[in-house]
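First comes the structure, then the notes that go with it.
Rest of the complex left out; these chains stay put.
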Amino acid sequence: MQIAQLKKDDRFEGFVLVRTAEQRTSNANGSKYLDMTLTDASGEINAKMWDGNALPPPSGSVVKVRSTIQEYNGRLQMRVERMRAAAKNDAVDYSALTKVAPEPAEKMYGEIMDTVAGMTWEPLRKLMEKLLGLTKEKLMYYPAAQRLHHAERSGLLHHTVSMLRAAKVLLPLYPFLNADLLCAGVIAHDLSKTTEMQADEMGIVPDYTVSGLLLGHLIEGTHLVNEAARAAGVEGEECVLLLNHMLISHHGQPEFGSPKAPMFPEAEALHMIDDLDAKMNQMEDVMSRTPAGVFSDRIWAFDRRLYHPRYPGTEELPFEDADDILKKGGYDGLL
Amino acid sequence: MQIAQLKKDDRFEGFVLVRTAEQRTSNANGSKYLDMTLTDASGEINAKMWDGNALPPPSGSVVKVRSTIQEYNGRLQMRVERMRAAAKNDAVDYSALTKVAPEPAEKMYGEIMDTVAGMTWEPLRKLMEKLLGLTKEKLMYYPAAQRLHHAERSGLLHHTVSMLRAAKVLLPLYPFLNADLLCAGVIAHDLSKTTEMQADEMGIVPDYTVSGLLLGHLIEGTHLVNEAARAAGVEGEECVLLLNHMLISHHGQPEFGSPKAPMFPEAEALHMIDDLDAKMNQMEDVMSRTPAGVFSDRIWAFDRRLYHPRYPGTEELPFEDADDILKKGGYDGLL
Amino acid sequence: MQIAQLKKDDRFEGFVLVRTAEQRTSNANGSKYLDMTLTDASGEINAKMWDGNALPPPSGSVVKVRSTIQEYNGRLQMRVERMRAAAKNDAVDYSALTKVAPEPAEKMYGEIMDTVAGMTWEPLRKLMEKLLGLTKEKLMYYPAAQRLHHAERSGLLHHTVSMLRAAKVLLPLYPFLNADLLCAGVIAHDLSKTTEMQADEMGIVPDYTVSGLLLGHLIEGTHLVNEAARAAGVEGEECVLLLNHMLISHHGQPEFGSPKAPMFPEAEALHMIDDLDAKMNQMEDVMSRTPAGVFSDRIWAFDRRLYHPRYPGTEELPFEDADDILKKGGYDGLL
Amino acid sequence: MQIAQLKKDDRFEGFVLVRTAEQRTSNANGSKYLDMTLTDASGEINAKMWDGNALPPPSGSVVKVRSTIQEYNGRLQMRVERMRAAAKNDAVDYSALTKVAPEPAEKMYGEIMDTVAGMTWEPLRKLMEKLLGLTKEKLMYYPAAQRLHHAERSGLLHHTVSMLRAAKVLLPLYPFLNADLLCAGVIAHDLSKTTEMQADEMGIVPDYTVSGLLLGHLIEGTHLVNEAARAAGVEGEECVLLLNHMLISHHGQPEFGSPKAPMFPEAEALHMIDDLDAKMNQMEDVMSRTPAGVFSDRIWAFDRRLYHPRYPGTEELPFEDADDILKKGGYDGLL
């Protein structure tokens, strides 16, 4: 059973990932206990273990727990009875523990490499090859964000390839766009998320890096491009300048972090495809957790409630449940 | 020769469209003259006719002029020597006089009708058929806007079909979107521009209508949808409510005229495809009038200068000219 | 005794309305209890019932409780000892349970009908008669809002009649205003709150409706007006267009939900009278709960603290109490 | 004939007020001429006098002109043939030369004094008497603003009395408001416009004063109140503080010049009545210059075009004229 499916009074025994764990002291009677956040690919749950001798497991480690699900202040809570670290010979299904991109990283990476190999703008192709060489290792498992869209193992590849496909189907409709330049922008635009965020190989981001906080992936991205341009011997080529502009302008406006707004068509198209793909990814996520005919709670990234339409053929919630949800004032779309 | 190609000291004789014309009195010597704005598909020019007896031709009419091109305060001006109204037997090439969408209206309309015919969401299909029936006549020649994007004969069809094609290529990439709903939103989103603006059959918009100014095409659009729903006998169907929401939310935010932001995925996608298509259309237009390697002047719709990149293989301006343009501080991207 | 008058250590026995009720499990010892919000016309209080067998009463129902008032984390809490549903033969004073408009609904409705009957603009009068016919039933008990101003049984009528009286006394001062048009706008402006919100006959609003969230009462209001115009046979009359504009513009600005700002004098006057009446209603409410010479806490709707002036003849708080309140940093104006 | 009624080719002979006058040199032939702005109560017109010997008359003086009306660059222009200063025995109708409040200053002032005399809040009444004593002289002729609302001789009294009447009819509807305090706020709120602006006895404002620009009438108003409070011996009374707060908060928000937003009901009501009266005055003005069924140009103070509704019984423009106006894209609501 996955965490998202747990209900009050369920019994749960299985492997989970430790996000946080600390030892605390009860105010009521002074006894010690563990306060933890445990996760799997489906969601997370607060857990208590009332054992003064238990030590908090390292965050990021996998543990096996035996527990009961209770409700506290209207939220589910896992009361852990026994817990141990996962052992080498445990048959842990790691893919069930963290969210992972829906396609294999190698396949997605291959699609990017093929695109680059097909570029006819020579200096740009050389630049892109070097750029991917500099970042490949982390690119294989990095998520696209800490919490918002594509927050999953290889999420950065997922987001990039998804955008690349959108770019490719739109290019024939707007033939004045330069295909190589737009594809290069798509592939390069978020590469410096690998230097902006700290992520482990599960795709989890505990924090940003020092340089990530002081410069951000837009500026760091241009430094990476400059490094690749030197390595490729294409410094001073127009395409280096164009790509740098695309990187710093891809958030569209100053208040979203871009010191310059997009000033040529491929830069504008990059910004819009990025925005479209991120929004569609988040919308799909909210819909998957909101029954048809029902509004979600306010979603932070959109600053509004979202509605799951009753498309023909969709299975609706039984009347009483939907009614109940409406009475409570909305569905908590984010678990 | 087209107006956009005229240079100082050229002679011009041919047919042009009258945008405005007024009789004025010279301050210097009290004599009367005509002050006119004359246009063709390529652009517009100020014109003077120093003849106290000449009466101003009606705006929207076609006239034949014989003239010399001069420069006044750094701008070209047409000094008209003779002028007469176009006669029935003149071989006027009307397509040279106003900008026209690049595909025939009937072809574009057919593409829309085919899309509607293929919808499997029954009440939605019926609704769309009635809706198109109510607006077809004006839809054939209306522009999409008075001045900004797709300001051309049948520009509304052009913009709609362009968006429809974008929607159709994106749908396979985001399969959780309902194709019928998104296509219906694309087709319906600007239909009430036909009640918001006054346009003549040349696709020129002298002003907005009273109801257009008091309500706007978003609100008027919902009234049109309600009328079509009654005619189709589908009032109360979820799709009517959804389409109404898509209409009022397609500008994305309150400050751009949408009283509600998009609340389900197809509404969000509609907004983004609309924005993308309008921006690409304007970008292409500016690029076509800005030489490679040069910045345009500040473009009102973007609130910034745009740059025409030096793509490989593009013909650049000869050095002296580009240099000259840079010295003058930019290229006047909007003629 | 009313809930607002309860103090620590009071005993309370009487009828109250259940706003929310849930069964929970104590973290400390695992025993079950009820966590409830109980209300009457004067305010609300959190209540606990430490009885593992008690089931939560339905929200919206009336119960009789026997209890003691305690303090927990600086807030009063009702410790319920016994509780039962109100029976048919209980002499429950329903008017003490929810806030009700200060005048009878029939009287207020009559005042509106008289105004409409006196209109000399024929098509407008017919339109208004149909419009009121379509909404009368719900209008009798709907509140004007879920939480802010006039959140009370028949509050919508209360707000409407209060504005109507303001309009009538102001009209002689600004005689260029058309009285029929302004009064029609006042009467119609919030009628679609009856389709935007779900309310029970106590005037309590658990949530908005689906169409209310997707369209809002401004847009739904124009649909209602169009329906009434068809029924009255006055479609196409200028007054229908004017009233529709007044509806969509009555929030004054895009960021408050109006896709168009008011464009003629009666629309502007409607917006200002609406704002004035709502603000005065809320100010009166805050003053009634804040002692003279004291500041309230920050009031959400005003985004600032409010002050109750020491008017001559007002009874001030005894010195020590006011002093005490100031030391605590302000008076919690909203219970 | 009034300036607003002049048409091309009219002859005009009569008295006008000189707003500005300067001697200039023609670029074309080096001859000198006078460039003037001449006004009367109905509007203003640019005037040229082609006489190298004529000296510019002082601004603010009254002259008699004999002239022809011409059109230059689409605007009317007065070509002055003869001009002389008004003499003592000329029968000049000064009320036709500048806009004047519709009621006599003494009558309006009396209404204010009666209101003050009837106040029962003793210290407040004393304060108001002193305050009016300090400002009476200028109050009799000052306008309420340089250009926007009530820009007319005694316009400040007009605006104040108009607001006072609105306050008095609204007070019975919101009986929790203190009548003396609200009326005092209305009377005092703009009194320091007499120190903020320089105005001559015609009610014309050439500029602001140094202290008006450095402090503004809100802050200067509190200084005046403090001075009056000392004179009245009521320093330290609550009403002095309340009135000072009403003065600095009457623009409602920081971006409109109020360092504090209104914090008690009378301050909020003052702000709203001020806003209502100013907007109604401007709306009436625009309507009076816009034909029924027609939109004005964009009005600066509202930042939008306004519409003059076709009320029943209003005389519409003949069809061709209204049509013509619509073709030109709107009516120039501000002459």
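Residue numbering begins at 1 within each chain, and the chains themselves are lettered A, B, C and D in the order written.
In this section, contacts are C-beta pairs under 8 Å (C-beta built on N, C-alpha and C of every residue); 3 or more make two chains touch, one makes a residue touch a chain.
Everything quoted here is computed from the prediction, not taken from an experiment.
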{"item": "Given 4 placed chains, full-complex copy number", "value": "6"}
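Just so it is clear, only the chains that are shown with their structure count from here on.
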{"item": "Chains contacting each of chain A and chain C, listed by label", "value": "B"}
{"item": "Homomeric contact chain B-chain D: same or different residue positions, threshold half", "value": "different"}
{"item": "Chain whose Cα centroid lies at the greatest distance from that of chain A", "value": "D"}
{"item": "Junction residues of chain C - those touching two or more other chains", "value": "210, 213-214, 242, 263"}
{"item": "Category of the chain touch graph - line, ring, star, complete, other", "value": "other"}
{"item": "Residues of chain B that touch chain C when the two form their complex", "value": "210-211, 213-216, 218-219, 222-223, 226, 241-242, 244-245, 248, 254-255, 257-260, 263"}
{"item": "Contact set on chain B toward chain A in their complex", "value": "120-122, 162, 165-166, 169-170, 173-174, 176-178, 181, 238, 242, 261, 263-266, 268-269, 272, 275-276, 279-280, 283-284, 287, 295, 302, 304-312"}
{"item": "List of chain C residues in touch with chain A within their complex", "value": "22, 24-25, 27-28, 30, 59, 198, 206-207, 210, 213-214"}
